[in-house]
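Missing here: one protein chain of the complex. Every other protein chain is in place.
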Amino acid sequence: MSDRVLLATFEHEDDLLAATEAVRRKGWRILDAFTPYAVHGLDRAMGLKPSRLTWVCFICGMTGALGMLWFEHWTASITWPIDVGGKPWNSLPSDVPVAFEAAVLLAGFGSVFALFGVSRLWPGKKPKVVYPRVTDDRFVLVIDEADAAFDVPSAERFLQEFNVVETAEHTSEEGHYS
Amino acid sequence: MSELNDAHRSPLVTGDKTLGDVTRDICAPMDARPSGLWWAAFFVSFVALLVGAAAVWYQIATGIGTWGLNKTIGWGFDITNFVFWVGIGHAGTLISAVLFLFRQKWRTAVNRSAEAMTLFAVMCAGIFPLIHMGRTWLAYWMVPYPNTRGSLWVNFKSPLLWDVFAISTYLAISAVFWYVGLIPDLATIRDRSQPGWRKRITSILSLGWDGSARTWHRYETVYMLLAGLATPLVFSVHTIVSMDFATSVIPGWHTTIFPPYFVAGAIFSGLAMVITLMIIARKTMHLEDYVTMKHIERMSLLMLSMGCIVGLAYGTEFFMAAYSGNPYEQFVFKNRALGPMSWAYWTMVTCNVLVPQLLWIKKVRTTLPLVFVIVILVNVGMWFERFVIIVTSLHRDFLPSSWAHYVPTTIEIATFVGSFGLFFTCFLLFCRIAPAIAIAEVKGAAHLKKHASTTTPVEEQAA
Amino acid sequence: MVRRSTPRSIVRCVTIERPLMNNESHNKYWKSLTERDGSSPERDVIPQDGVPFGISRRRFLEAAGFTLSLATMQGCGRTPTETALPFVQQPEGVIPGRSQTYATTCAGCSAGCGLLVKVRDGRPLKMEGMPEHPLSHGGLCAIGQALPLGLYDSHRLQHPLKDGESTEWDDVDQAITQQLSEIESGGGAVRFVTSTVTSLTLQASIDTFLERFADSCHITFDAVSSSAILDAHEQTHGSRVLPRYRLDLAHVIVSFGADFLGTWISPVEFTSAWRSRRVPTAEHPEMSYHVQLEGRMSLTGSNADHRIRLSPDEYGVVLSHLYAKLSQQAGESADRDELGAAPISGEELTALAERLWEARGESVVLCDSSDVAVQILVNGINHLLDNYGKTLDIAHPSRQRQGNDSDILDLINELKAGKVTALFVAGTDLTHNLPDRDGLAEAIGKVSLVVSFSERLDDVSSLAGFVCPDHHPLESWLDAEPVNGVIGLLQPLLAPLGNTRSVVESLARWSGKDDSAYDILRAHWEQSVFPRAESEESASFVSFWDQSLHDGFVEVAPTEEPAGEFQTDAVSFMEDTPAADYCLSLYSKVGLTDSRHAHNPWLLELPDPVTKVTWDNYVCVSPAKASELDLTDGDVVRIESTGTDVVLELPALVQPGQHDRVLAIALGYGVKGTDRFADVGPQWLEARPTVDPGQLVGKNAASLIKARDGMLSYARGNVSITKTGKRHELASTQEHHSLEVPARVAPPGAEKRDAVQETSLSAFAEDPTSGTPEVHHFGDAQLWPEDHPKTGYAWGMAIDLNACTGCSACVIACQSENNVPIVGKDEVRRQREMHWIRLDRYYSGEGDDVDVSHQPMMCQHCDNAPCETVCPVLATVHSEEGLNEQAYNRCVGTRYCANNCPYKVRRFNWFEYPHDDDLQNLALNPDVTVRSRGVMEKCSMCVQRIEEGKIEAGRLGQPLADGQVQTACQQSCPAQAIVFGDMNDPESAVSKALENPRRYGVLEEFNFRPAVSYLRMVRNREVDEASDDHAHDEEGGGHV
Partner (left out) sequence: MHRTIVNVILLVGLFFGLIVLASGMSQWRLPDNQQGYAPEQPIVYSHRLHAGELGIDCQFCHTAAEHGRHAGIPSTDVCMKCHKYVTSSFDVLQQEIKLADEQKRKPETIISDELQALYDTLGLDDPKGPISGDAKSIPWVRVHNLPDYVYFDHRAHVAAGVTCQKCHGPVESMERVRQFESLSMGWCVNCHREATEEGINGQAVNASIDCAVCHY
C-alpha cells in the first residue's frame, strides 16, 4: 500500500466533524484525526467501535473483590483462627469494606494502564506532532491516499467547502498512523 | 445536546475567548512571575508547615503524652483533624467525578483544582492516623504481609483497618484520576513552551500525547470509568471513616445514622473548602472569566442543601437518643448540648446549620465577600462537628469514676496548624506548575466564538 | 521496641544466671538446716572499701550479672554478645529463675502481720500475706506490699556517719564506746528513744545496754500514739496496757473516730476480723452493725452502716451521755443532771445505747481520742457492756502501740534543760514527728552524744553526731510479738545492700560483745521464748527454732499481765465544752501512716482511698464550710494555731461527709529529702514538677500537734483558717464523685448509674436479690457459641463489695507484681495514672450525710470484648481460657481499644516511663514485661501466675487445684474480698460465688459477658434508711 497521507487542518470542530462525515461517505480511508480536546461525535463520524476497555475494568474489579474476600476468609478462619471479641471466625459483613476498596483499586489502575498500553503511551515517548497547534487550537484530519481513485487536488478542492485552513502531504513511516 | 443544555444558560466562559485565548489565559500564571501576594501566601503556609513538622518530630521522639489525651479520652485533635481533612478531600472527587457523570459542564472551571485539593487534603488526613499511633515506626504492621510470626495477619474485623485500605485506595485513585485528566493539558504546555526544563518535564509526563482521535476515544471511556469508580469510592470512604465510631460501643459513637451523616458532612465541608480556594484563586490568578459568579452560586446552593441535610442529622441524633430509651445514649446527647463541652456543640450548630441558611437569599450568594465569610464559618463548624462527636462522647461514658476532661497541648495545636501549612504549600505550588483549570475540558465544554484566533506564541517563534 | 525494655532485661538476666550474693552468704538465708553454721550474714558481704555508694552499687551490678553488657546491647546489632555468668558452686535448692517463698514478719508498722516473701534468685520481689497467721490471716496492707521499694532505695544510708561524714564502723564504735564509758564513769543521763518495740530481742538488748548507766531510761514514742488508751487502762485496770480488740467477736461496733480499717493500731488484723461478720448469706441474713462517729471522712467511716458526723472535741460529751444511758440500763444510778446537751439527737443516742445493750459482751466501743478522760469513759462503757475478756482482751494485750506521750514530753523538757548527756534514737524521726521542731533541734544540739539508727538521713539524723544505719527489715534478723503470745520472726532475705548494721548488733558492740544479730536473737529465744513453747512436738530448741523459722511465727504461752479490777470511780462525766469555731484533726493517711514510708513513691502515688488524691497532703473542709469560705479544691489556705506563731499553708480539699467544724490534715508528709521526687515521671515540654522547687512532698503538719497535760493531742481547737488566694493543684484520680450524673444533664429515670448495686440488710433478708435495678436485659445469648467453646479453664473473678473496704492494698500488690510504673503527680493530674486496678469511690445520698461505696475496677476480661474487635493488628485478643490478652510487643498504640472499653480500665504508655534507677529496677518482676512507650496495657489477671501454675502442675503431672493460682490482688486482700478461679469447675470457689444471689456484673445489659462479677453491697439498715441508695430512684442530682 502507499505510504502517502493527506493532512487537512481545520480551525473549528464543526468543520472537522462535517469534513470527516463527508470524507467517510466518499469512501476515502480516514487514518486518524488530531484535536486539542475530545470532540464529541468525532468517534461516530470516524466510525470507531466502542472501546473494550470497560471489560478490562470489570475483570480487574472482580479479581480485586473476590481475591480480597478469599484472602480475608483465609487469614481469619483458616490459617490462624483467633477469637476476636467473641465474633465468628468467618464474618462476611466485616470483610465487605476492604473487599470493595480492593475492587476499586484494581479496577482503576487496571483500566488506566490498559489505556496506556493500547494507546501506546509511555513516559518519554516522542510525540509525533502532525501540526504544531494541534494541542492548542487546530484540528487535523489524516486521509490515506491509498486507493487509485484518490488524487490530491480534487481532494483539496472537496475539502475547501469545509473551510479547511490548509492541506499538506506527508510520507508516513511504517505503522505511524494506526 | 450540549447546545440544548447551554442554550438557555449564561455562558460558562465569558468575554468571547477563542481556543487560543483559553490556552493562553490559563497558562498565563505559569509563565508570569509569581505575584507578591503569592509569595506572601507561600511564605506563611511554608512557615506553618515547618512548625507542624517540628511538632510532629517532637511528638514522635517524646511520646503521645505530649498530647492532651488521657486514660479516658484516647483520641482528640488527632482523629478530629483526620476526619476533618478526609471530609474536605471529598468535594474534589465529588465535583469532578459525580458532576462529570451528570454532564454538569460548569464543573470544568473547578474540577482540576478540586481534584488537586482532594489530593492534598487526603495527604494531610493520612498524616494523622500515622502519627497518632504510639509506635508510628511500626505502622507497617497494619499491612497484611507474609511474616515470620506464624504467619500473623491483621484484624480484618477492625474498622481502623478498613480505614487504612479506604484512605490509601482513595488517595491512589484520586491521584490517578487527577493525573489522567492532566495528560492532554501537559501535552498542550509541552507544545507551546520553548525548549527548557518545563518542556523536558512535560514531554515526559505527557506520555507522548498527540491528540489522536482514537486515543481521545479510549481516553473518554477510561475517564468515564474512573469517574464511575470514584463516585462510590467517595461514599465508601467516609462511610468507613464513620464506622470507626458507628461500630464501637461508646454512646454517641454507636449510631447507625453515621454513614449518611458523615458523607453529607464531608461533602458539605469539602464544598466549603473548594469555594474558599476558588474565590482565592479567582482573585489572585485573575480567572474571573472562567470561575464566574454562576459557578460560585451553583456551589453555594449545593452547599446550602448539604447544610440542611447535616442539620437534619443533628436533629435525628437527638430524636434517636430520646426514642431509644437507652439512658446512656440519652445522657450523652443531653450532655452534648448542656454539658461542660456545650460551647463546642453550639459553635458547631451555629456554623453548620444556622449560618448557611443565609444562602437562601440570592443577594447573599452572589456577593463574594459574604459567601467567603460563610464558607469559612462552615469550615470551622465542620471541624467542631468532628471534635464534638469524638471528644464529648468519650469524656463522659459509662462509669462516672473515669470521666475526664480534655485540653489540647501546644504540640497538638502546632500539628494542626502544620497540616494547614502542608495543604496550602502544596496548593500554591500546584497553582504555579500545573494549569489550575482543565484546558482541554474547558475547550470542549464551553461554546466559543467562531473566528480565527490571533497568532499564538508558537507562530511568533516560527516567524 | 519492647526490646528496649532494659530494666526488665537487666532483671531477667539476673534471674537467669546469678543471684545477688555469692553462695556463702547465700546460705544465710537458707532455712534452718544450713543456718546452723550460723556465721553472720553481713561478714563476707559488706564492702570493705570506704567509698560511699558508687562502689557498692558497682558491686551490686557486678553481682547482678551482666547488666552492663546488656546495656551495651541497646544498639541491638545483628548478634548482640551477652555473657552469662554461672555460679561457681550451685547453692543447694536454688533453681535459676524460680522463686522461693520465705516466711517472715512485716515490719512496715508495729502491727506485725505475717509475711511471705517471694525471693527470686536472691532478690526479694513480692510481699504476700501469710494465710496461717493468727492476726493478719493472709492479709497485707499497701505498706507491706510496698516494702521492696523501700529496700531498693538508693537514698538509704550505705555507711555509718560521723558528724555527717560517712566513715567506717570501727571509728564509730570506738568513738561511741569511749564516750559511753565516760558517761558510765562520770555519770550522765542516757535516753533511748524508740518507736513501739514489739521485738523481744531488741527490747532485751536495749535494757541490757541501758543497765550500765545510772541514769538511763528507754522512752517509747509513736508518731501517732494511742498513749491515752494505755493511760486510761492504767487508771481503770491498774495496768498500762492496750487491749487486743477482737472485732471478730463483736456484733455491734461503735467507733469514735478510730480508723481501725485504715490506720488505727492494726488495720489488717481488724479488717479481716471485721469482715468475718460482714457477709450475710441467704440462709443467715446477719451481719455486724457498725456505727462510726467521726469528724472527718475516714476509710472506716466510709464503710460504716451508720455514720454520725461528730467533731472530735464532742466525743467526751456523747460518750458521757452514752455511759449515762447504759448505766441506767445496767440499773446503776448515774445522776445525769450534770450533763449538758448532747450534740447528737436523743433518738440517735437511745438507739445507739439500745443496740449496744442488746449486744452486751458482743459489742465494742473504740475511740482514737488522745484524751485520757475520754478513753476512761470508753473503758467504762465497755465495762458496762461487759466486753472485757470478750471483745477486749487485756489478759493477752496488744503490744502494737506502746508509745507514752508524757514520757516524751518529759524528755523534751529534760533536753531543753540540757540534762541529757546521751540520746539514742531508733525507728522514729523524733524531730519531724513532734511539734516545735526548731526548739527541739536546738535542745538536742546541747546533747553531747546523739546517736541515730535511722536508715536514711532523716531530720533527727541530720542533728545526730553519729548515724548508725540499721538494716532494712528484709535484711535483718529480728523478732516481733505484736500480741502477747504471738511471736513472729524476721529473717534476712538478702545480704545487706549497704554497709549497715542491725541495732541489736550495734548495741552489743558498744557493750563490748561482738555477737551477730543472729546469735543474739537465737540466744534470746533459747532462754526466754523456748520456755514459753506449748507445742510438745518441738522437744528440742533446735527443732522449735527451725519450726518457728519455717512458719515465720510461733504461738506461745502468753506472759501474765497484772490486769486489775475495773475502777468505776475513775470514770467521770465530761462537761459540754463550748464548741470552738474549728476542731483540727490530724490523722495518718491510709498506706502511709507516719513519715517512715514517705520515701516510697508507690505509696505516695497511691490514691487516698477516700479523697483519691495523690502526692500531697491537704486540708479537708466540709462542703458547707467550703462554700462559706469560698474554697474549691486546690485553693491554698493558711492554718494558724492561734496564740502561737505556728502557721501552715496547704491546699484545701472539699470532703463530703465531713463535720462542718472539722479541718483534717494528714501527718507524715513534708519529710526531709522528699524533694528527690521533683522530676519523677516523664520530663517534657509542658511537664510540671511533682514537687515544686524548694518544696517537699506535702507539708509536715506535726507542728500543729498540741502538747497539753502530758498528752500529745491530734485533735485540737484554737486554729484559724484563711484563704490565701494562691492555688496548688491537687492530683486526684477521680473527677466525678457520684453515681448520680449531673442534674442538668440527667435523663429522667436514669439519674443514677448502677455500677455499684446495694441493698439494706432487712431488704436482703426478705429477698436476697433485692437491689437489682430494673434494666431491660437484652438476654445474654451467645450468637456463635460453637466458634468459641471454653472447654478447658475459664478464668473468672468475683469481688464481694460488702467485704471490700477500699483499703487499696490490692493496688500496690498489683503494681509490685506487674511492674506498673510510677508516673508522677503531673501525669496523675492529667488523668494518666497507670494502676491496673482502680478503686472507684462513689458518694451517694443527699445533703451532708453521704454514703460511700468502694468498687475495685480492673479489666473485666469480657468474652465479647469491645476492645478486641477494634484492634487492627490483633494485639489484644481472647484466649481459649477466657482471658483478654494484651500482647505488648504487637501493640502499635492506636488507643482505639481504650476508647472502646466501657470500663475504661486500659492504660496507655504515654511516655517512656523512667527506669533509670538501677537499684529501684531490682524491684521489677522478671516474669512480667516492662512496657515501653506507646503500647497499651491492662490487668492480665496475673497471667504469669496462671502460666506458672499450669506449667508446674504439668511438670508434677497433677491437675491444677482450685486456689493454687492466686492473683496478686486476691492474695493479700485483708478482707478476702476477691475470689479467682476456674469458672468451668463447679466446685471452685469462684463458681460458688457466681451462684450467690448478690452476684451482678457491671454493664451486664450490654452482653459484654465480663469474667469479673461483683457481689452486691449490703448495708445493715432498715429499708427506708437505704431507700435513697436504691438504683433508679427519682431524686437525682446529688452530685458531690
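In order of appearance the chains are A, B and C, and numbering begins at 1 in each one.
Everything below uses one rule, namely that a contact is a pair of C-beta atoms (placed from the backbone, for glycine too) under 8 Å apart; a residue touches a chain by one contact, two chains touch by 3 or more.
Since we're looking at a predicted model, the values are computed, not measured.
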item	value
Missing chain: touched chains present in the view	B, C
Contact partner of the left-out chain, one of C:Ile721, C:Ile812, C:Cys867 or C:Leu883	C:Leu883
Which of C:Ser452, C:Gln831 or C:Ser940 contacts the chain that the document leaves out	C:Ser940
Interface with the unshown chain - residue positions in subunit C	2-3, 5, 8-9, 12, 15-18, 22, 24, 44, 78-90, 95-98, 792, 877, 879-881, 883, 885, 887-890, 927-930, 940, 943-944, 946-947, 951-952, 954-955, 957
Absent chain, residues of subunit B that touch it	147-152
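Going forward, only the chains that are shown with their structure count from here on.
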item	value
Chain pair showing more contacts of the two, A-C and A-B	A-B
Whole-Å gap separating subunit B and subunit C, where each centre is the average of the chain's CA atoms	58
Chain centre separation in whole Å, for subunit C relative to subunit A (CA means)	81
Subunit A and subunit B, separation of their C-alpha mean positions in angstrom	29
Residues within subunit A bordering two or more other chains	84-85, 87
Junction residues of subunit B - those touching two or more other chains	152-155, 157, 161
Residues of subunit A defined as touching subunit B within the complex	11-12, 14, 32-40, 42-43, 46, 48, 50-51, 53-54, 57, 61, 71-72, 75-76, 79-80, 84-85, 87, 91, 94-95, 97-98, 100-102, 104-105, 107-109, 111-112, 114-116, 118-130, 132-137, 178
Touch list for subunit B against partner subunit A, complex	2, 18-20, 23, 144, 150-157, 161-162, 165-166, 169, 172-173, 176-177, 180, 183-184, 187-188, 190-192, 203-222, 225-226, 229-230, 232-233, 236, 240, 243, 439-441, 443-444, 450, 452-453, 456, 458-459, 462
Subunit C contact footprint on subunit B (complex, rising order)	58, 62-66, 68-75, 132-135, 137-139, 141-142, 152-155, 157-161, 164, 244, 247-250, 325, 327-328, 330-331, 334-335, 338-339, 394, 396-405, 409-411
